[in-house]
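Shown here: the complex without one of its protein chains, the others still in place.
Labels run A, B and C following the written order; every chain starts at residue 1.
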Amino acid sequence: MNILKELAVQKLKDRGVKILDIADIVFNLQKKYIEDLTIEDCISTIDSIIAKREVTHAILTGIAIDETVEKDLFEEPINKIIKTDDSLYGIDEILPLSIVNIYGSIAFTNFGYLDKTKPGIIGKLDTLGKDGKQCHTFLDDIICAIASSAASRLAHKNRID
Amino acid sequence: MNILKELAVQKLKDRGVKILDIADIVFNLQKKYIEDLTIEDCISTIDSIIAKREVTHAILTGIAIDETVEKDLFEEPINKIIKTDDSLYGIDEILPLSIVNIYGSIAFTNFGYLDKTKPGIIGKLDTLGKDGKQCHTFLDDIICAIASSAASRLAHKNRID
Amino acid sequence: MNILKELAVQKLKDRGVKILDIADIVFNLQKKYIEDLTIEDCISTIDSIIAKREVTHAILTGIAIDETVEKDLFEEPINKIIKTDDSLYGIDEILPLSIVNIYGSIAFTNFGYLDKTKPGIIGKLDTLGKDGKQCHTFLDDIICAIASSAASRLAHKNRID
Partner (left out) sequence: MNILKELAVQKLKDRGVKILDIADIVFNLQKKYIEDLTIEDCISTIDSIIAKREVTHAILTGIAIDETVEKDLFEEPINKIIKTDDSLYGIDEILPLSIVNIYGSIAFTNFGYLDKTKPGIIGKLDTLGKDGKQCHTFLDDIICAIASSAASRLAHKNRID
């Protein structure tokens, strides 16, 4: 059993993110390119991505930062800068590169697209974060990274030549 | 006088891209965030970006590849892979990172967004390339990079604290 | 006054890093390329780099993570993975990309070189971290990023054409 992976999936759930939420985003990204794509394909692809050590490290680190900031345990002013998801704070977009880079340029461009358009659970996390009770500054970008990486992997696997 | 910059602007024009075409994209990206933004602000920001050595190098290299491929001077099969802008060919999205990286994470996420949505001149280049007479495989992504970098620079300059 | 910058310099000092320690590394990287380079040139270049918002954000976030891990305040197992600087944990090398990317490919290649060779204060932080009393998992890579960015900036400024 991949203990780090089980833990990452559990932490995502604890923070309000189900694998199916991510699968919905992936399905909407790729359905126009892959004719017979199913939600099950998306789920199993996400599953294989979260099994990678680099990905579990990114998920667990990002959520650890969010939770620490939520409890105001980082020194000021960096705690507040992260908590308010300051528009010029960019570390939350840099950390998920450890996921996106592994899956190539389709992952990379979809990452930017999802970060701007915030569909489904990504937008929901963003709104919850802006209410100030929860902090999802890193988590929403990590979800963008997992979804865009899954989209890229599906595109590559679907190629037959 | 910055000779490399003058040359880069001229090559862009020769390949069908005016600075104003890029400014339109930047204006549409940033108008909702910067109340009194003008097209002139966008033009002068693009101007300062194209003045940088890394940016002229990227523009001149990308266009040189496109033109060489257009004349079928690269060996096969790489000439054809680039000419048809194969969806799994990702070098054209990697090269513009030499521009985007300099301008931080707002540039980076907007790059992916523009690459997916292809507004204005970006979509026009993409369509011309797909007709097969011209090759703009690298140029369209370079325009995405210049526009997204200008959007990022405007966001940073507009911050007063 | 740039308050974030003053704070970043103070936090570096609190964690055992003086600007002069970084300047020594930069001087050794660039002295063979720039004939009349002085330690003062290196100090003022580092100074201009630390003045940038992206750089202060990276410094303050990296040190905040290190300090939190030192106090065992992240959940396990991620606290231990970061504390022991596990060789397959790579988030500490990803975060400083927010600094390195801004300064182009000379910064990027020097970053890898410094990370492998660990001269001066970088090696000292690494050894202190491995003793287990302190955690400098993120800080040593951030120092690599500042030093390599300063080397790149000096190379570009020294070019006269």
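In this section, contacts are C-beta pairs under 8 Å (C-beta built on N, C-alpha and C of every residue); 3 or more make two chains touch, one makes a residue touch a chain.
None of the values given here were measured: they were computed from a predicted structure.
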Selected residue (touches chain absent from view) among A:Gly62, A:Gly90 or A:Gly104: A:Gly104
Among C:Leu12, C:Ala58, C:Ile78 or C:Ile106, residue touching the chain not depicted: C:Ile106
Selected residue (touches chain absent from view) among A:Lys31, A:Arg53 or A:Lys116: A:Arg53
Touch list for chain C against the chain that is not drawn: 87-88, 90, 93-94, 104-106, 108-113, 115-117, 155-156, 159
On chain A, residues whose C-beta touches the chain left out of the figure: 53-54, 98, 101-105, 156
Chain B, residues in touch with the chain not shown (by the definition above): 4, 7, 53-54, 57-58, 60-61, 64-65, 67-68, 73-75, 77-79, 81-82, 88-91, 94-95, 97-98
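Keep this in mind: only the chains that are shown with their structure count from here on.
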Gap in Å, rounded to a whole number, between the CA centres of chain B and chain A: 27
Residues of chain B whose C-beta touches two or more other chains: 104-105, 156
